[in-house]
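My questions will all concern the structure given below.
Here the complex is missing one protein chain, while the rest keep their positions.
Chain IDs A, B and C follow the sequence of writing; residue 1 opens each chain.
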Amino acid sequence: MLVKKFPPILKKLKRGPQVVVAKDLGAIVAYTGVGKESIVVDAGTGSGFLAIFLANICKKVVSYEIRKDFYELALENVKESGLKNIEIKNKDIFEGIDEKNVDLITLDLPNSEKVLKHAKEALKENGYVVGILPNIEQLKAFYEELKNLGFKEIFAIETFHREIMVRKEGTRPVNKEVVHTSYLCFGRK
Amino acid sequence: MLVKKFPPILKKLKRGPQVVVAKDLGAIVAYTGVGKESIVVDAGTGSGFLAIFLANICKKVVSYEIRKDFYELALENVKESGLKNIEIKNKDIFEGIDEKNVDLITLDLPNSEKVLKHAKEALKENGYVVGILPNIEQLKAFYEELKNLGFKEIFAIETFHREIMVRKEGTRPVNKEVVHTSYLCFGRK
Amino acid sequence: MLVKKFPPILKKLKRGPQVVVAKDLGAIVAYTGVGKESIVVDAGTGSGFLAIFLANICKKVVSYEIRKDFYELALENVKESGLKNIEIKNKDIFEGIDEKNVDLITLDLPNSEKVLKHAKEALKENGYVVGILPNIEQLKAFYEELKNLGFKEIFAIETFHREIMVRKEGTRPVNKEVVHTSYLCFGRK
Partner (left out) sequence: MLVKKFPPILKKLKRGPQVVVAKDLGAIVAYTGVGKESIVVDAGTGSGFLAIFLANICKKVVSYEIRKDFYELALENVKESGLKNIEIKNKDIFEGIDEKNVDLITLDLPNSEKVLKHAKEALKENGYVVGILPNIEQLKAFYEELKNLGFKEIFAIETFHREIMVRKEGTRPVNKEVVHTSYLCFGRK
């Protein structure tokens, strides 16, 4: 199944809490257009997969994780990745975001809509926030709060990838895939 | 429809020949893991969307386009993008790839399987080639040639994105989306 | 696009209000297993497509439509279909269902969860009710009310069909399809 395929930099890392998979990693980059000049804030870190994927592309990633055990795991994964431009903070993002002039904020944690007021302050003009939201109720709460806070170009998507097997016996899609991980909701300051 | 949503750097560009859309742009980055240290070769340039998207992320992109009119259009788009790390060559990639130690080669042109022998020479060890292939017959030819040439970790995918509308009248996916653009076929040297 | 393909009996009918398309017509039959012995109640009739499709399969279909204009259109379509086992009633299903020992009740109208108490009375033991529900909020209300009323084997689905073009120029899915019509929610008495 495609959810098991990760880019080289993530392949050897330890997976603790649920990680963001390739189909969603790609969508975040594709719609926000972050690149090598971008400053990113991320929360919660979890296993650090999204933070490390983005740090490989962007200038700097700061990731917030309140749980000590995830924080430790993420530190280990960052070390393993060899990347030097990630900072993991063992801190509660609901209390505020220290960074300013941020290009992208990715939020993959429960009640993430409550972080949006901090996100708006931390983002630079035209910067993006992305919510990674397993349930439709979370998507709605996130979407509504983006609207309340005056974010623009708000939209939500879901992504599917399907593997195609090319074999002597015949060409066809694989039988089973993961067909839902999370909705992604984008807003722009 | 989501195929009309592009990252900021592509939004204002002119679209001549068929462009690679966000769902596929994202997948290329997500499975190959290219980043700010990566050297990319791309062909055919077309409108330059893939080249410009990747140049925003990577260190350097060289793109081959044999058609003079597309070459001119792409030059204009590169200029509009403001990026300085893209080189467009008005050259036939079927005659060879000048670059060496390349991290990623993206091929979006008919008979692209015939470029794979050049691609293998140009790639660094563990570098990726990606074919963007509208038809299943092209996918098969590309896949087979990757196998013949000894590429590893060969796999093919298709991607779908669906927009979800969150509105007072109710939350639901949009009615129509583009459900096929191209198959993507990956191989690693 | 596949939403424009209908079975022969529906092909020549007039389409007034939004009709149930083939992908959903098929799913209703496939999961409920209605057949030539089944008695069906349907509301709102709309253009009569679902009623006529089911009448071609089942023993008897009774369909409720409160709007006079839709009722007239449906009568015309039933006549055109040549089927004799459909009765269209210009009546409000929210006030009750006259029929008893029904095998399947299909509900394609706003606030359809409010019909479920009548549906439960009208259904025979093990009979099915199916809601055709454009929005997730409607799906939730319908699902919850099925639970409240003690229906069993409750589940909800969404369906996609994609056309594959087999052509000399190459085999591939069509580019655009309708990717959302309605959620279907099933419950069994």
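One rule holds for everything that comes next: contacts are C-beta pairs under 8 Å (C-beta built on N, C-alpha and C of every residue); 3 or more make two chains touch, one makes a residue touch a chain.
Quick caveat: nothing in here was measured; it's all calculated off a predicted structure.
Although it is not drawn, the missing chain touches A, C when the whole complex is taken into account.
The hidden chain makes contact, of the residues C:L13, C:I28 or C:V178, with C:I28.
Counting over the whole complex, chain C has residues 2, 5-10, 22-23, 25-36, 53, 56-59, 126, 136, 139-140, 143-144, 155-166, 171, 173, 183 touching the chain that is not drawn.
Those residues of chain A that touch the chain absent from the view are 1, 134-138, 162, 169-181.
Definition applied: only the chains that are shown with their structure count from here on.
The best fit of Cα atoms from chain A onto chain B calls for a rotation angle of 180°, in steps of 5. The geometric centre of chain B is 43 Å away from that of chain C, both derived from CA atoms. Taking each chain's centre as the mean of its C-alpha atoms, chain A lies 22 Å from chain B.
Centroids of chain A and chain C (each the mean of its C-alpha atoms) stand 40 Å apart. Contact of a single residue of chain A with at least two other chains is seen at positions 136.
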